[in-house]
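The other protein chains are all here in position, but one chain of the complex has been omitted.
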Amino acid sequence: MGETLISKSTLQKAVQSFGLPRLIIAGFLLSLFITAPFVGSNFFTQLSNTINRFGWNAVLVLAMVPMVHSGCGLNFGLPLGIISGLLGATLSIEMGFTGFASFVMAVVFCTPFALVLGLGYGWLLNKIKGGEMMIATYVGFSSVSFMCMMWLLLPYKSPTMIWGYAGKGLRTTISLEGFYSGVLSNFLAIRTPHMLIPTGAILFFALLAFGMWAFLHTKTGTAMTAVGSNATFARAAGINVDKIRILSVGMSTWLGAVGILVYQQGFGWMQLYMAPFNMALPAVSAILIGGATVNKASIINVVLGTFLFQGIVTMTPTVINNLMMVITGQGLDISEVIRVIASNGMILYALTRKSEVTR
Amino acid sequence: MRVKRQTLFIVGAVLLLVGIAVLMVIIGRGHIVYVDNKTVEYNGNEYKAYNLVELSAKGNDPQEAFARDRILFKCVGQSLKIEYEATKKQSSSPEKGIINKKIPFSWDAVVVNLPAYFAGLPEEVWFTEFIQEPPADKSSSNEEIVFDEFTAF
Partner (left out) sequence: MKLLKNNSFNILTFFKDNSVPVMFVLICAVCIPVAGFPLQYLLSEIITRIGRNAFLILALLIPIMAGMGLNFGMTLGAMAGEIGLIFVCDWRIYGIPGIVLAMIISIPISVLLGWLCGTIMNMAKGREMITGYIMNYFINGIYQLIVLFCMGSIIPIKHSDILLPRGYGIRVTVDLINMRQSLDNLIAVRIGMIKIPVFTFILIALMCLFIVWFRKTKLGQDMRAVGQDMEVARATGITVERTRIISIIMSTVLAGFGMIIYLQNIGSLTTYTAHSQIGMFCIAALLVGGASVDKASIGNVFLGVILFHLMFIVAPNAGAAITGDSMIGEYFRVFVSYGVITVALAMYEAKKRRAKSLAGRKLAQAQKEEAK
């Protein structure tokens, strides 16, 4: 009797620490995987799609980690990093680099932009401690709409990127064929009839994730965690809180820039103008689904979250559609709506959790 | 006591709103009235369309219906009142009058056939419900819903 009571309470505790919404989402995904074969979608194709999209998106989700660690909250300002990435990418193509070199050069070119923008952004966030997330959102939005003007005005010349008839202004989508489309995903890729594992992209992510993990265990990294968990205490311990926060924002921005490049090499297209606008929300909800909170995030959260989120993204359209076909006899693409509700519900849930941070 | 008064107040407010809503449904129910000036056959007799009928109804611009015309009025509420001035032939002098009719609440649209009305035929001939056919596909069968924050991801 007593034993069952204890086990019940431990179960409850486990549910509590894991979070009910997270449990629902994980359960939902699991049921999707189970139903998939019954409604006629191949399990391995689904899994392979999920893994591929994981490869595209994981770095963008990783970009959340430094800012969460230093207590700056979720990086709703991810579009700023994406902008730097796009600047690097366009510059690399403009300079005439092709193939793998264009990817490397894009990373090289985006770095100064990411660092400068990140420093400014970090400086701003230091001025407004406590209100980071809302302002981050709008910093992202303003920078995207500002760059919309710049894409039209900057003197790009490369014929692959500019509008043919006008002779100026960048296109809204630019094909990366011949540039860095697939350079990571196809590197050492494992192909079977139903599966395609983008080894290169996953290795690249693993490299960055390992770097992040290693960094968090250096002196600066632990200082960052200290700042995030208790800023007053960190200050008392002689840590320069503002500097650490700026560093974390710079890292997040740079990872965002590299993240979009990785995304593009998988996707095969570069999207400019309003495209980066809402890219922060999926990344934010992905890391939250993975078990992060507003002030705590680990590499495991990133991996798990990206996998779960991308699983839902790839599975719901096909599985739900087929399921509806079986049940009602007509296709019903309700997946979009499920995704919107699930991911934003997750963010809402995270926001309502009490955070232990006192600033 | 205070709580009770508050509850009473809320119930009253809700009732008031429901009352207004019902009232609005009754007085605001709109009907589309098609007025036909078309030749009609009934019991083997043919009732010829008039040469010209000038019509006016509240809330609408006055309109003219020549022979074989169909004109459209919007009628808010159930009482339909159309003033007319009808000329049977070019030479004849116009007859004036008012059509007064209650439109059944559930009808979206009605057809009023003028020649039948002028000839004094039974109501089911000149006053009929107009059943709108489901519109043929105006655009492509799959209208895309544009708003989606995940398009890029």
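Every chain is named by a letter (A and B) in the order it is written, and numbering of its residues begins at 1.
The working rule: a contact is a pair of C-beta atoms (placed from the backbone, for glycine too) under 8 Å apart; a residue touches a chain by one contact, two chains touch by 3 or more.
Everything numeric in this text was worked out from a predicted model, so none of it was measured.
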Residue touching the undisplayed chain, where the options are A:Cys148, A:Leu203 or A:Leu216: A:Cys148
Residue among A:Met95, A:Ile128 or A:Ile300 that touches the chain left out of view: A:Ile128
Touching residues (missing chain, whole complex) on subunit A: 76, 124, 127-131, 133-135, 137-139, 141-142, 145-146, 148-149, 152-153, 169, 281, 330, 332, 334, 336-337, 340-341, 344-345, 347-348, 351-352
Absent-chain interface as seen on subunit B, which is shown: 17, 20-21, 23-25, 27-31, 74, 76, 108, 132, 134-135, 137, 141-147, 149
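We take it that only the chains that are shown with their structure count from here on.
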Subunit A and subunit B, separation of their C-alpha mean positions in angstrom: 56
